[in-house]
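Complex shown without one protein chain; remaining protein chains in place.
Chains: A, B and C, in written order; residue numbering restarts at 1 for each.
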Amino acid sequence: MKLNCDLGESYGAWRMGQDDQVMPLIDMANVACGFHAGDPSVMQKTVALAAKHGVEIGAHPSYHDLAGFGRRSISHSPEEIQALILYQLGALEGLCRAQGLTLSYVKPHGALNNDMMRDMSTLEAVMAAVRSYRQDLPLMLPVTVKHKQHRKLADYVGLPILLEAFADRAYDDEGQLVSRRLPGAVHQSADKIVDQAVSFAKKGGVYSSSGNWLTLPADSLCVHGDNEAALSGIRAIRKALTAD
Amino acid sequence: MKLNCDLGESYGAWRMGQDDQVMPLIDMANVACGFHAGDPSVMQKTVALAAKHGVEIGAHPSYHDLAGFGRRSISHSPEEIQALILYQLGALEGLCRAQGLTLSYVKPHGALNNDMMRDMSTLEAVMAAVRSYRQDLPLMLPVTVKHKQHRKLADYVGLPILLEAFADRAYDDEGQLVSRRLPGAVHQSADKIVDQAVSFAKKGGVYSSSGNWLTLPADSLCVHGDNEAALSGIRAIRKALTAD
Amino acid sequence: MKLNCDLGESYGAWRMGQDDQVMPLIDMANVACGFHAGDPSVMQKTVALAAKHGVEIGAHPSYHDLAGFGRRSISHSPEEIQALILYQLGALEGLCRAQGLTLSYVKPHGALNNDMMRDMSTLEAVMAAVRSYRQDLPLMLPVTVKHKQHRKLADYVGLPILLEAFADRAYDDEGQLVSRRLPGAVHQSADKIVDQAVSFAKKGGVYSSSGNWLTLPADSLCVHGDNEAALSGIRAIRKALTAD
Partner (left out) sequence: MKLNCDLGESYGAWRMGQDDQVMPLIDMANVACGFHAGDPSVMQKTVALAAKHGVEIGAHPSYHDLAGFGRRSISHSPEEIQALILYQLGALEGLCRAQGLTLSYVKPHGALNNDMMRDMSTLEAVMAAVRSYRQDLPLMLPVTVKHKQHRKLADYVGLPILLEAFADRAYDDEGQLVSRRLPGAVHQSADKIVDQAVSFAKKGGVYSSSGNWLTLPADSLCVHGDNEAALSGIRAIRKALTAD
């Protein structure tokens, strides 16, 4: 069970995250590609830092929305979505290439990720874009109860996929994350977070917030490293996952 | 003697140029990469149009300055210049790749081009960026009386170069273009333009505006296609170059 | 019946519209404020041109989306909408002020306009913003069958409003413009356009595309000046409106 984290989210004079401390703790870095965060210099440093720690580099493409950090849905045609993804994959690969590296996977960011999980034509556009870029480049998407359907679509497109889960978020009965606006959406207890991580890793699923078992076969856990507590959380998850 | 032209300079709702009409007349398309012009969708269409007409695709990277169309110098460290070039080469390649195409060369745009011709450390940063991206990807730069020095630097870096000349611009004794602010900087006579193109192609140089011969061995001529007269100019140059 | 037109939509090196030719033909100029089009220099020139022709200057604020020309809805809180409108009103007023001018009205652009007509909380946020800027600054909004409701809300807020209609667009039974994606949405016949303008001016309404009479009391007609035909159209409307 690999750990992935969003990184490279600084921009110009603005710092975000503590990449230096998170990178040694994770397996996969979702690197911002300049459309919601990450200017070329930030991307260059993030790629170098990932390489130093042997961390896989994933593209983290977004709608073009610096002011909104890619969290706001912006209407696009499928062709436009393909173009903006190809642009960002290439841009990050350009910086990788100069360091003898290559992309390992693609994980859409924020509103683009939400939109593709809600709207099948957006998901098809995303898949078509990644497939046309490189046929063996996996698309990472959240695991839900529709994961078999998503895998079928990916097989049809001819694209490998990776399914990610969240250790610190409650799931509803559809296998969707409970909205942050609702109480109990984010686990506060360190133990609960570790338990959920272990449940995904060892049992292939979790209980929903209403108590129903969800079979959700995840390839990777998304973690956050924004503060000291978050870093401790990652270490605790790592320790629990590698135990016995 | 190949003809190159700046293309793909539209952005969102704003149209610039008449790419459909220029593309069939040229050999090499310098495609804007989103930093001074060209959004991902424009780039996608420009790449497809180039492919349709068998035109080589060159990256046309710029300082990040949409409001100034990349014509204003912006101070950068060499590392920043490398990062912004790699970003843009990759971005355009991302769109090429989805269509089974690849970049044929790199020609810096506007102020970045001017700065690299004026400042050796900028030129070194540009060359280092292109070299680290792909060792056989040529950098196109204006031919001046310093062309041997430029070639030596490129050989040292291990980078192929292409030298470009202008048919419609007067040259000073340094082999630099006469500033547009000075009278006589831009040739108005169609005959003069064709003659200068032929002089570059057949005699390997031109006379400066003060009447001195300049040996300037060019690989490509930069042409413009902004209006009907410009299109006729390209056709006239093409005809003259292919005659006997 | 005043004629209003969107102007000042160039940006940097990109030209849009033919403001020099349109300005003498209209009464009210909706001036882009930098968020979907119009950089500060373009705004400065547009304001000067309006003043030269005695044309009222209206702010044309938008979501911040240059790449999408403000035509794409972007989710905002009411506070954010107020902030972005105040920013743009002030910015345009700054340029007016230096020329001894002031804003005459506000007309939201594109997706922001659509959203406020579809969502009452957005309309309230827009009204609150304009009201807090200046209590006698009118908000221009499209006239629909809900115009009485809109006027009540404006009265409640304490804001004057102006209602605008379109001469070249078909109306549905709600008094909404027929979507451009549907056939017959845009009148092609010059006569039909003039007739509709006259109908709004003299009869206070139009027939919907399904043949029902719509009482739509408009203060201003929105016209376009993108090409020669459009300019002729404005002249024809002007002539018909001033006849007898």
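The working rule: contacts are C-beta pairs under 8 Å (C-beta built on N, C-alpha and C of every residue); 3 or more make two chains touch, one makes a residue touch a chain.
As the structure is a computational prediction, the values presented were derived from the model and not from experiment.
Asker: Just to confirm, in the complete assembly, which displayed chains does the hidden chain contact?
Answerer: A, B, C
Asker: Among C:Pro24, C:Gly94, C:Gly158 or C:Pro217, which one touches the chain that has been omitted from the display?
Answerer: The single option touching the absent chain is C:Gly94.
Asker: In the complete assembly, which of C:Met43, C:Ala111 or C:Leu141 touches the absent chain?
Answerer: With C:Met43, C:Ala111 or C:Leu141 as choices, the missing chain is touched by C:Met43.
Asker: Out of B:Ala48, B:Ile74, B:Leu101 or B:Val145, which touches the unshown chain?
Answerer: Counting the whole complex, the residue in contact with the absent chain is B:Ile74.
Asker: Looking at C:Asn114, C:Ser132 or C:Ser209, which makes contact with the chain not pictured?
Answerer: C:Ser132
Asker: For chain A, which residues reach the chain that was dropped from this view?
Answerer: That gives, for chain A, the contact residues 11-16, 37, 39, 66-69, 71.
Asker: Touching the absent chain: which residues on chain C qualify?
Answerer: Spelled out for chain C, the touching residues are 34, 39-41, 43-44, 79-80, 82-84, 86-95, 97-99, 129, 132-134.
Asker: Which residue numbers on chain B touch the omitted chain?
Answerer: 64-65, 67-68, 72-76
Just so it is clear, only the chains that are shown with their structure count from here on.
Asker: Rounded to a whole Å, what is the gap between the Cα centroids of chain B and chain C?
Answerer: Centre-to-centre distance between chain B and chain C: 42 Å.
Asker: Pull out every residue in chain C that's touching 2 or more other chains.
Answerer: If we look for residues of chain C contacting two or more partner chains, we find 67-68.
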